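Worksheet: the structure to be examined is printed underneath.
Removed: one protein chain of the complex. Kept in place: all other protein chains.
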Amino acid sequence: MKKSRDVYILFSTLILFFLVNIFYLSMGWLDFWGKGLGIVTGAAFTLAMYSFLYKDNPVFKIAENLFVGVAMGYWIIITWFNILKPDVFETILVPIFKETGTPPQFTILIPTLLGMFMLLRFSKKLAWMSRWSFAFIVGLGSGITIPNFIHAFILKQLTFDSLIAPSIPVSINNFLVLLGVVSVLIYFFFSVEHKGVVGGISIIGVWFLMIAFGASFGYTVMARMSLLIGRIQFLIRDWLGLIQ
Amino acid sequence: MNFLKRTIPLIIAFVMGVTMALQYYVPHEVSQSLLKVVSRWGITIGGFAVFLGAYSLFHLHLTKIKRKLPGWGYSTFVFLGAGITIVFGLYNGGEFFWQDKQEGTMFEWIYFNVQVPAGATMFSILAFFMASAAYRTFRARTNEATILLIAAIIVMLGRVPIGTMISQYLPIAADWIMSVPNMAAKRGILIGVSIGAIATSLKIIFGIERAYLGGGD
Partner (left out) sequence: MIERLINLDRRIIFMFVAIAVTVPLLAKFNLPVRTTRDVENIFNKIDSLPENSHVLIAFDYDPASKEELQPMAEALLHHCYQKDVKVIGMTLTPGGTGLAVSAIENIGKQYDKTKGTDFVFLGYKTGVELVMINMGENIYSAFPEDFQGNPTLNLPVLEGIDSLKDFDYVVDLASGSSIEAWIAFGKEKYGFDLGAGCTAVIGPDMYPFLQSEQLNGLMSGLKGAAEYETLIKQESSAVAGMSPQSVVHILVVLFVLFGNTMYFMSKRNR
């Protein structure tokens, strides 16, 4: 009984969507060969995704899987045109076979080989070769992280405004910032038992963290609602033309 | 063989790590050239990572189809979506992939009318679940939870135009929460996380952290 109701809802929604689009296209409110077909496709995917709110259903799953495939396809093609073609294909291969005015840059063979080795991770016998590529990337990343993080995120962030400020509220705020940073750091410092003075300061740290998490929750609500607003704007403005 | 499989990667990570860390403190022309070359190599190697992602995704869905796991039929749509996009991407509006990227092709049409609406909508679904969570689970059970809840309400109201209409002090209070207690706590977290990242980097360079080597001998 319940299943047949779901099938009924599914088909009525699909028929309604079809009729709305036929009506809009026949009235000329959507231009089929211009942007119209694209907008209808976009609306179909938007509504298919929202159908999950009623319950998980085949239309949602098809749209979700198609989306995952398209996104992967897009990533591959964009990587070809933006990285592999200009940095590998056109710097090594093309100059070998065609006069381009620039000689082939054979040094690029090193990262190209390392990049190819990385793909051997899926081979049972040759997976060890991928370690060279990962070691290169991970070692490089670690090396540049240490000095740049010390400078940008530790030394610069440990600079505080003076507690003796021109006005009392500013002084209080500057003190609160100092107290907050120190107490949060102490809260996260587990090498010392959180008892006595350390325990007291770490409780202050918890209060600061709670306020910060509250702020983050508020901002996350704001973010998700903004995404929803954007999609509803698309549906009622671009698709249905109810607002300008 | 163990030398090739284990020692060489550890040497590469050590040499790269130490060289690049020291490079920061040596503003010499040779050092700058080294940085330029090595960072360019890193970008090129990173380009190949797309195939790692593709393999993982396709392998997962192929296994689902092969073993006829529940919902395997939907996995075929992953291949359909990727296949169509890749074919049109390589076709490149009739100029093919070895030529420069063309504009206004079917590849772009798919991006704008499938990937963009589906991707944007996928994450907006969370809006509904956040509202539901606010109704059902966001409770002032303890003092800490009450502080969190009050801060969240002030920020939610103070950051939208209607907050000013409710009280002119709401935006001021929200600004203060963001730039004093929130900032202090986030700075504490940032410093802690950065120290952690530096420690992990040191462990990688000195071969203590070896997760990147993967499994096997």
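Which chain is which? They are A and B, in the order written, and residues in each are numbered from 1.
We adopt the following convention: a residue touches a chain if its C-beta (ideal position, glycine included) is under 8 Å from a C-beta of that chain, and two chains touch if they have at least 3 such contacts.
From a predicted model like this one, the values you see are computed outputs, not experimental measurements.
Among B:L4, B:L22, B:V87 or B:A140, only B:A140 touches the chain that is left out of the view. Screening A:V59, A:I78 or A:V94 against the full complex identifies A:I78 as the residue touching the chain left out. Checked against the full complex, the one of A:S26, A:S123 or A:T220 touching the unshown chain is A:T220.
Mapped onto chain B, contacts with the missing chain fall at residues 32, 35-36, 39-40, 42-43, 46-47, 49-50, 99-101, 103, 108, 111-112, 115-120, 122-124, 127-128, 130-132, 134-136, 138-140, 149, 152-153, 156-157, 159-165, 171, 175, 178-179, 182-183, 186-187, 190.
Touching residues on chain A toward the chain that is not drawn are 53-54, 71, 74-75, 78-79, 81-83, 85-87, 90, 140-141, 144-145, 148-149, 151-153, 156-157, 159, 161, 177, 212, 215-216, 219-223, 225-233, 236, 242-243.
Please note the rule applied: only the chains that are shown with their structure count from here on.
Computed centre separation for the pair chain A/chain B is 5 angstrom, with centres defined by C-alpha atoms. On the chain A side of its complex with chain B, the touching residues are 37-39, 41-43, 45-46, 48-50, 52-53, 58, 61-77, 79-81, 83-85, 87-89, 107-108, 110-112, 114-116, 118-119, 121-122, 127-128, 130-150, 153-154, 157-158, 173, 176-185, 187-188, 205-222, 224-225, 227-228, 230-231, 234. Per the touch definition, chain B reaches chain A in the complex via residues 4-6, 8-10, 12-21, 23-25, 37-55, 57-59, 71, 74-86, 89-90, 97-98, 101, 107, 109-128, 130-131, 134, 144-145, 147-156, 159-160, 176-178, 180-192, 194-195, 197-198, 200-202, 204-205, 212-214, 216.
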